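Note that one protein chain of the assembly has been removed; the remaining protein chains are unaltered in position.
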Amino acid sequence: MKNKIILILTAILAMSLMMTGCGSNTADSQEASSQSAGEAGFIFESGDTKVVMNAETTDILESLGKETDYFEAESCAFKGIDKTYTYSGFRLYTYPVDEVDYVLSVEFMDDSVSTTEGLSIGDTKEKVIETYGEDYEDSESSIIYTKGKSQLKFILDSGEVISSIEYLAVTD
Amino acid sequence: MLFTSYNFILFLVIVFILYYCIPKKFRWILLLFASYFFYAQAGVELLLFLLSTTVSTYIVSLQLLRLSGTQKAYIAKNKTVLNKEAKKAYKSKIKKKQWKWLLACLFFNFGVLAIFKYTNFTIANINSLITAFGGTKQLNFLNLVLPMGISFYMFQTMGYLIDVYRGTVQAERNIGKLALFVSFFPQLVQGPISRYNDLSRTLFEKQAFNSSNVWFGLQRILWGYLKKMVIADRILPAVNTIINAPEDYQGAYVLAGMIFYAIELYADFTGGIDIVIGIGQIFGIEMTENFNRPYFSKNITEYWRRWHITMGTWFKDYLFYPISICKPMRKLSKWSRNHLGEAVGRKLPVYISTLVVWFVTGLWHGASWNFITWGVFNGVIILLSGECAPLYQWFHKRFRVENKIWYSAFQILRTFLLMSSLRLFDCYRDVKTAFSMFGTLFTKWNYEVFFNGSMLELGISTADYMVLLLGVLLLLLVSLRQRKGSVRQQMAEKPITVNLLAVYLLFMAIIILGAYGIGYDASQFIYNQF
Amino acid sequence: METLLEILEELHADVDFKNCETLIDSAILDSFDIVTLIAEIDNVFDVAIPAEEIIPENFNSAKALYALIQRLDEE
Partner (left out) sequence: MKRKKRIIGIVAVLLCIASLYLVQKLLMPKYSADIFEGALIEDYYNETTEHQVVFIGDCEVYENFSPITLWEEYGITSYIRGSAQQLIWQSYYLMEETLSYEKPDVIVFNVLSMQYGEPQNEAYNRMTLDGMKWSGSKIKSIFDSMTEEESFVEYLFPLFRYHSRWSELTADDVTYMFSKKRMFHSGYLMRVDKKAAGSVPEGKILDNYQFDDSCYEYLDKMVALCEEQDVQLVFIKAPSLYPYWYDEWEAQIESYAKEKGVPYVNYLEEIEEIGLDFSQDTYDGGLHLNLSGAEKLTRYFGNWLKENYDLTDYRENEELAKIWSEKKDFYDEMKEDQYRELDEFGYLKSYGAREVTNED
């Protein structure tokens, strides 16, 4: 029995010795494997409030202060209610997951607000692509960038001028 | 096509019905088609891998056959003139030729395996070396899809080839049959790794419908599904919660994780094998058993005799022995006898080949340092316990605990925990984490979490725990029954109504308690990924 | 034969190798023993037992093993 303990201890010892040995390699091979892992998404900043998609709303609402307008919509048949908070310049939409609300999207309503990267309604398509790059999917009149669990969507008037900007949560 | 998908069930039913409708002599051909259809579901282009292995093996095996044929003929012809030496010389000449062929084929096939399984791993390591030496240039990863089940059919087929080379197996002249041996669909994805002599006995036979075979096979399949769907997939969320957030779940959680994973892995892997062997049985095909109640092992060596048996024996026969008794090794051993003393010379071969084998075993499980470390540790511990064997014997004799139940129980528990802690390596994202998590077992005393309800925060509910508890108890019960031989046999001897009721309950348990459908993410069998 | 038995005794003093017929089947000899055994035999009898001969039939009893050695010696 004693010997078993000794044995196990030696094993542990051996392990800890090898730690140093494998350490460096593993770190990298993990890097390699975790390449596809989701990075942080787009974040909307109002003042010093960071609005992160799919984040719990309580704190965010707290620091955004009193909304100018509030609306809640009971979705057909289901208990959950989608809430809409209107602030000057943008709207915040939430979705519920059992009793808790999460950020669904932030929609700009006028050019008084701008994205963290500095785009606002009225800017041109070129500027968008300059700022956010070529890696987007575009439908008839919109450009959508996806990053982590969030999307940034620009709707273009006559394919040229931004008529709407929206941060969207990618829910699954 | 996951075994647990509706499509697979449908596929199976259709194949089953066809199998017994068509004339006996075509039945193995149907299985061949079925197998290729099954494999094609993963991607038609993947069939190329299957084919390349099959064809290359076919050609080479026939070459080997031809050569030994000529050898016989030659010797027979010149019996009179040839003296012993000449005969030997000729034989070794032939053997060399055969050896070349064999080598070429092994090289080609394992080459394919290596490229698809280990390229990115190698790149990762090269990159890390580059950075280690202050380089900035990094190689890009290739995106190679690992062909389904390649580790299994590769080993099985190469085993066959080596056997042909050794002359213990008569090379198969019908490429169709060889193709079926390589691709037989139930075992294609997760073994067991069959030997040609074992499998071919029933695989190509003209199978007649045998109701008791079908009945037994069916029960085995259900039993497998119960393990996989009711136990393994139900406990899965808890395991993932724990191992995916090592920073949050330490100490007691690691212990819980170890045990949960032990349960999951057992239920998943043995369940999968039950399904495979059961399917074989309903087609009247016998496959080698892959497990023998492993968690009842009293030491690690025994454990590896009883867990994933077909892999163990494969490595033993095709890697361990060849290495440990090859000429250079014998020379080495002789040399060290003379220079380093009896004991060393005696052990050296065993030590070297053991470590090699376990390194490869680790590598076989996956291209990552986790598995390699895991493998090497198995090897080390096996050797260590080998070293301690005399001490044990002394201890056993001294205290006369050998056959005391409580002592056996202790040994079993000890082995179980040992193996579970080794598995930490294939749980956690990298070796470092595995070590530090193992450390927290002793440093972080938060064992209260077992009682303060934290266990319900892991993603499985009280109801789940209840099901799991019952499930595990059932597994235990059946394992204990198995000591008295086949449980299904024992059931069959009971009145038919009892037997039917049991099977019925099994069936209902799967339907109702199975973790399948919407709300559960359909999960692969763990061993499909190797 | 005697020498072979001696070699075996060295491995496991407590086994009656003269009469035991199931050295492999009842897991008395594990793979380590076998390797050691083969090395020894190579040493003493100068007979190299190839991997393909490592099958239960050849190792289950001292007799069988001895027969094997002789056969290989013949060739």
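As written, the chains take the letters A, B and C, and residue 1 is the first residue of each chain.
Basically, contacts are C-beta pairs under 8 Å (C-beta built on N, C-alpha and C of every residue); 3 or more make two chains touch, one makes a residue touch a chain.
Note that the structure is a prediction, hence the values are computed from the model and not measured.
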item	value
Chains shown that the absent chain touches, full complex	A, B
Residue, one of B:463, B:476 or B:498, that touches the chain absent here	B:463
Touching residues on chain B - with respect to the absent chain	6, 461, 463, 496-497, 500, 504, 507-508, 511-514, 516-520
Absent-chain interface as seen on chain A, which is shown	69-74, 76-79, 84, 86, 91, 107, 139-142, 153, 155-156, 163-164, 166
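Keep this in mind: only the chains that are shown with their structure count from here on.
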item	value
Rounded Å distance, chain A centre to chain B centre (Cα mean)	41
Centroid distance [mean C-alpha coordinates] between chain C and chain A, Å	68
In chain A, residues with contacts to at least two other chains	none
Contact set on chain C toward chain B in their complex	27, 30-32, 34-36, 38-40, 42-43, 48-52, 54-55, 75
In the complex, chain B residues that touch chain C	88, 166-168, 301, 305, 316-318, 320-322, 324-325, 327, 330, 333-334, 337, 345-347, 349-350, 353-354, 386
